[in-house]
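Note that this complex is displayed minus one protein chain, with the remaining chains in position.
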């Protein structure tokens, strides 16, 4: 009985099969990429070739038509079993068309035919193989308050600022860059710019060097007088930091696949260590240590945690699909989407914590062997630790968001 | 957005509606029954009248046709919001027809037409309003090893022994009594006897007096030379303590609804305290304490735990339904059912723990007020504590069962 | 090897011996007092007779001269092993002379001879057998902001307001009542009034009825136009809510003995259940369940927690003694006392949580038997739950206080 997340749609089944294949291939080089800190270009090349990277693009634009965060999560879980870095980098792109599709649905039903058409154009581009990423994180601020500034220029805008944690940047073709623009009254409006790789003034550094997720290419991207034509700049004139339905959709969509990745890392650690304790023996009895009660107890704790993670991912992704993909768009109010995000943040808090706990227990179960560099467990232990750092929200902030929604208060953090 | 478990079938919807109604009615007297330790006869009378108590009997025998542990769990969750004792007592009976139906399905597909027919007869009896219970627990042993002895008598068997924790005994009409019979070689075989209320030699005590679940009527039932005719005695000649698919089905079915009850208690505590902190103010600011960060943090922790419990119940009950109700009976091997039980025990361990934690946090959030007898929180705190004590398995044993299954070992405990 | 807290002083040794004796005597009636909710007058009579209740009064005034929070805590730990309610009620009084002595020391070294002399008078009164209590808690506010008002009257003050959780009130002779007095500018000053039992306008209700600590007599005390002569009213003109060294001393002194009581409850639960699992057997093996690994695991978890509680109590009480009793009074700044309280609140948070966890595990280990009213474990489970509710701080607020001190911020809560 396979209690991992199982795909529910035909596209999902295909996606998960591909994920299994790519995971197996990636696993061969994951130790090397981790050690040296290189980006797995070859893995992404294969994922582009197989159609995996266009999975979430509608079929008419050349994709697999995957349109379910549940199935997306199921697949990323498998992929992360091979290499966690690759899974979080792939998610960065895969969730992009999904959000476009949902946005398009809301546009159509809201009567904004132009927007819906524009999004068709973008989906066609993505279906053609373009790799996209959201280039959002900056030091000294949160996601809602980008400091990178766009200033009006002739025929467009000029960007200045620095983004960090630019996962997937080594191969991304299209960067969606969040920014702010100053108004005359000293306040700011929010905006987003599409920047194509190679644009003058965009410098994609090669400086990602971290404790884990070392193959994710999460480099700094610096924008210095980087020009963006008007047609690639979007602002709805919202105040800098304004919360809205779209923000909530992006947060939930962006997080759920990541949770799948961390689940997959925990599952991989569990598999390795269960195999190990079944075969390793210990003097004086020289019986397999799996027969020892302390070992059984710890394995049970891992499996209790995995059951918890999986249940939360299954239910949360189903909720997202039901509300955002299937629900009446007229009912998708900010309040409702806050509740979806509330569920998502509960899942994130637990899944990240339990995934870390599971890998930690696997390390304990391994005796000292998992602590050696030669064992893959150390990498899993370092990779899985990235989960709680991902925004929004880290455990620094999650309780405040969750609690405020629970209590019917405005979730803006203090 | 209502994130409580939602019924999926028509019968389930009706069942949950009835549960809501009965919960509201029961809530009025729950404090009184708790204080005095009386059994809520009036609540059960109402539940019999409304058809709630025959919900899991097939429609052709007069029931609602509810045939989903998921929907059963959803309803018991609601009922427990009114009174936890009533919910666990109702589960004792409601799960009975469900198990009969599944057993019947296996009989039919296994070609045992006689058994299938017998079960039809039993379901008709239950459809007619008979209240049944499993009378299993005894001191000094586990469920697999009943000490109550059945000895061959003229035309039947004589029972001697004592059962404890006989939940629902004040109104049960039919007791399914687990027992053992001595063989000539000094070993024992397992057996089960149906005993109708009022049979000579059966003494249903009125001695249930516990920390919580005080309205559940979990009395001792003593059997002293209690005669059971051959037609009401069942044995397959299995060795005393033999594990088998039916045992595993009973364990999972018997537990999942109980978990719903404990979930419902936690949800009730959460509702009360959230309402309280939204309205209570505190000097010197005299602002609602819901605005305080410590309060928000604790409420968030409750909601994180509730999200966890619900996700585990949803997934686990779905797995039970898929395997036991819908799966190919030929594939329902002992190994597969061990895996289902593994999932169920993971859910039990977490759900019980988290339900207790949630009520405990609600108590903390209430300041000292929830500690006063006048508040219902104290009852919820005492009731919810029963969860981990319920067999199988308590936390004394659960890790060993889970771990051994995880490791592919025989789950018989040391 | 007895790893419970061991007294370090001669007075402490005597105190602990007496505590052991009184605990044994109290244990006989603890179930009865708990059931009926009566105050154990006989136990307090015996404790007065033996000198236990004057233990913290200096020897020259007739006491044992106990002057160590460490030894006080050690003794209350033992007493609570017999009856937790009695221990927390006794602490209410026992800590009183201790604080007077420390205050006197600060007065003397600060050159306030009058105050030092006054305190001598008070200590003499306490040495004569007067039972004192702090009557502080009120609904809708925190300890620093009493709502009970003192208004100027001829020759003194008139008190109006209601105190709750008045532990020990059934036998207290002297109530130290925190209050506020209105100033002309609409602000308030803090004050304290000594009220002797039987003063007109003081009504000591008999309304304590709670989940646990049912024998602690924590009644409401209502003050209605209760006159207090000028000589028994103290105010230093501090603003209502002002924090200061004395407040911090009172908080730490008041809490540490309570922690001892909760430790003692946990130790009692542990003793009972260890005895039980060593002797109880279970079929089919009929071996003592102590030989089962799940049982060993849970017992280990209890002992790990008890080791943690004891270590924290030992270190924290030592710190209090070193700073408040032995340290240079000139160095006992508010900042330093905040740090002492920081340590105390860390200990409180962990000790309360771990004491609750330990009793909960004892309940689990007992199988269902500890859940029966006939078992003392249920009482221990209800009593120990009072710990986190006690102010300051409950877990609603503790993290904010601790975190702010850790970060060098003003600890005033938001």
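As written, the chain order gives the labels A, B and C, with residue 1 at the start of each chain.
In the analysis below, a contact is a pair of C-beta atoms (placed from the backbone, for glycine too) under 8 Å apart; a residue touches a chain by one contact, two chains touch by 3 or more.
A quick note: this is a predicted structure, and the numbers were derived from the prediction, not measured.
Peer 1: Check each of C:49, C:285 or C:406 against the chain that is not shown and name the one that touches it.
Peer 2: C:406
Peer 1: With the full complex in mind, choose from A:29, A:108 or A:145 the residue touching the hidden chain.
Peer 2: Counting the whole complex, the residue in contact with the absent chain is A:145.
Peer 1: Which parts of chain A are in contact with the chain that was left out?
Peer 2: 137, 139-142, 145, 147, 164-165, 209-212, 240-241, 280-284, 289, 292-295, 297-298, 356, 360, 363-365, 367-369, 371-374, 378, 381-382, 385-386, 388-389, 394-400, 413-414
Peer 1: Tell me where the left-out chain touches chain C, residue by residue.
Peer 2: 1, 3, 274, 277-278, 290-291, 293, 295-304, 307-308, 310-312, 314-316, 319, 323, 336, 339-340, 342-343, 346-347, 349-350, 398-404, 406-409, 414
In this text, only the chains that are shown with their structure count from here on.
Peer 1: Among all chains, whose Cα centre is located farthest from the one for chain C?
Peer 2: Between chain C and every other chain, the largest centroid distance is to A.
Peer 1: Find the geometric centre of each of chain A and chain B from their Cα atoms only, then give the gap between the two centres in Å, rounded to an integer.
Peer 2: Inter-chain centre distance comes to 40 Å.
Peer 1: Counting in whole Å, what is the centre-to-centre distance of chain A and chain C, each centre being its mean C-alpha position?
Peer 2: 50
Peer 1: Which chain B residues sit where two or more other chains touch them?
Peer 2: 293, 295, 297-298, 398-400, 414
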